[in-house]
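This report refers to the structure that appears directly beneath it.
Note that this complex is displayed minus one protein chain, with the remaining chains in position.
All chains are identified by letter, namely A and B, in their written order; residue positions are counted from 1 within each chain.
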Amino acid sequence: MASMATAGKPAVKTAGLRDRLRPYRAVLASRARSQRAYRTSFALDLGSSMLVGVVELAEVWVIFSNVSALGGMRFNQILLVFGLADLAFSLADLSFGHLDTLPDYLRAGTLDAFYLRPQPILLQLITSDVSLRRLARAAVGAAALGVGVATSGVAWDPRTAALLALGLVSGYATFAGLFVWAAGLQFFLVDGAEMTNSFVYGGRYAATQPASVWSRPLKLVFGFFFPMAFTAYLPAVTMLGLPGPQWLPAWLGWCAPAAAVWSWAMGLLCWRWGVRHYQGGGG
Amino acid sequence: MRATARVYWRLLVAGFRRQSAYRLAALGGLVANLTFGLLKVSILFATVRAAGGELHGYDTASMSTYIWLSQGLLGSVNLTGRTDLALRVKDGQVAVDFLRPVDLQAATIATETGASLFALIPRGLPSVLLGAVTVGILLPTSPVFYLLGAVSLVTGMVISAATVYLIAVAGFWLVETRGVQILYMLASGFLGGLYVPIALFPQWLRIVAAATPFPSIMMYPVDVLSGLGGAGRAAELVLAQLAWLAGAAAAGQLLTRAGRRRLEVQGG
Partner (left out) sequence: MSAIIEADGLTREFRIRDGKRRRVLTAVDGLTVSIQPAEAVGYIGANGAGKSTTIKMLTGILVPTAGRVLTCGLRPVQDRRRLARQVGVVFGQRSQLWWDLPVRESFRILAAIHALTTAEENDRTAELVEQLELGGFLSVPVRQLSLGQRMRAEVAAALLHSPRLVILDEPTIGLDVLSKQRLREFLVGERRMHGTTLLLTTHDMGDVERLCDRILVIDHGRLAYDGDLPGLSRTVGAERVLVVDLAEPTPDLTGLDGARHLSSEGGGLRQRLAFDAEQTTAAKVLAAVSDKAEVLDLTVEEPDIEDVVRRLYAAGR
């Protein structure tokens, strides 16, 4: 990529990878710095973020104070699912969560500023912020995952360890794709945040559940269309050596990356539709 | 006296009308209710079945009723703790509100309740209908529960408005009410029975919840409307709600008066 010669300026220079990443690093660094600068506000954000995670974990705990097994899993095994899903989601929320500010840009007409910069618009939006406070919630997910890993009865060997890593990375990517998907739809929906929240935050909720309790329609929606079962539950049953429920056999745990690919494909598709709609004068 | 009543009625109607503008948002809310409702059905039905078909008075039918009634109520109660009034207190514009010949607390609560009542139409009733159609719910046959239920419902909405009002007026003393608001958001949902029915809580947690006004906002109306525990229990719950309402209203009056004095002293 060469920068164009401007009036009175010499030469053409080629940009290496480091140079190309420079603008994104610049914005992210600024944002991170400004978030940490407001100490009390940041502490408050961290605290509330952690509490949200704790409350969600509490829900699972309350349920298991009444029963000893759900969907074929004990509490420690559910913790594995919950931890994996919540950690992956929190990390994705940290890096992609602010895509939900797109409607604000659309309403204020400030998305145009993105068009005037020599970078892809989606990439600008993704790197426009980083929600550091989500780290606290990720900590809750990580803690649950830690307990789950230690006590769920998984036989740890290179295979299961690889599956865990694969599941986490794929889960992160799958959730990230959901945020892009939701953003693309925002070009069409006005005040439509609640509709996309249904599959983004509903998806997170679904991901922490054992898919074996789902009805058939739910299996279609959150098993395959928004592939939430692949982010945590299926890798977990594979690791635990349990049989999967009907329609979702255990070996699908290894297909978690496919879910991520699907999620991003749909997300990018909706994004392209949305941008084309915007440039065609809609909204 | 009649003139005052008319003013508050108008405010109620205004709050009612204000919400009718947000139609697409209402549809989105319905989709969200359906999604979370179905997911909750999966988990909670499995829980009931794993406990042998009955859990603390809930079977799958009454669990379904709980789920859809609570989802439907989401649009009618404030579980975020955020209010416009809080912003007005923060930037001082509330001084203008005090100049008006209506009581700030009563006016705010009346408007919010009007909005809450309206939300039953695009969000409340359809959610219950959706639940009835997709999963099936069991509603009581005796009119007692509907009568008490209506009272309970409205009281719950008023308590919700009254308690978030307290957060807003706390802003007269606290520079930043965000901390309180966040705590409210977490507590009101969890202890209000949004995530799981309070009856499923371990004993000690149930006591903690009963010591807060949050169950009166959502859990009790849902229990009354579903007829859980019979008419006697329903009446008990409504009485508890009315007690909490009185308390919240009194606290609100006190804080409003004190806040107004503080504002005047500061020359706000």
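Just so it is clear, a residue touches a chain if its C-beta (ideal position, glycine included) is under 8 Å from a C-beta of that chain, and two chains touch if they have at least 3 such contacts.
This one's a predicted model, so the numbers in the text were calculated from it and none came from an experiment.
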Touched by the hidden chain, restricted to displayed chains: A
Contact residue for the chain not shown (choose from A:Ala26, A:Val190 or A:Leu220): A:Ala26
Among A:Arg36, A:Arg117 or A:Arg216, the residue in touch with the chain that has been omitted: A:Arg117
Interface with the undisplayed chain - residues on subunit A: 3-4, 6-9, 13, 15, 19-20, 22-23, 25-27, 30, 34, 108-110, 112-113, 115-120, 279-281
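Rule of thumb we're sticking to: only the chains that are shown with their structure count from here on.
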Subunit A-subunit B separation of Cα centroids, rounded to whole Å: 31
Parts of subunit A lying in touch with subunit B, wherever the complex brings them together: 40-41, 44, 47-48, 51-52, 55, 58-59, 62-63, 65-71, 189-195, 197-199, 202, 205-206, 209, 213-215, 217-218, 222
Interfacial residue positions of subunit B with respect to subunit A in the complex: 22, 24-25, 27-29, 31-32, 34-36, 38-39, 41-47, 50-51, 55-56, 176, 178-179, 182-183, 186, 189-190, 195-196, 200-202, 205
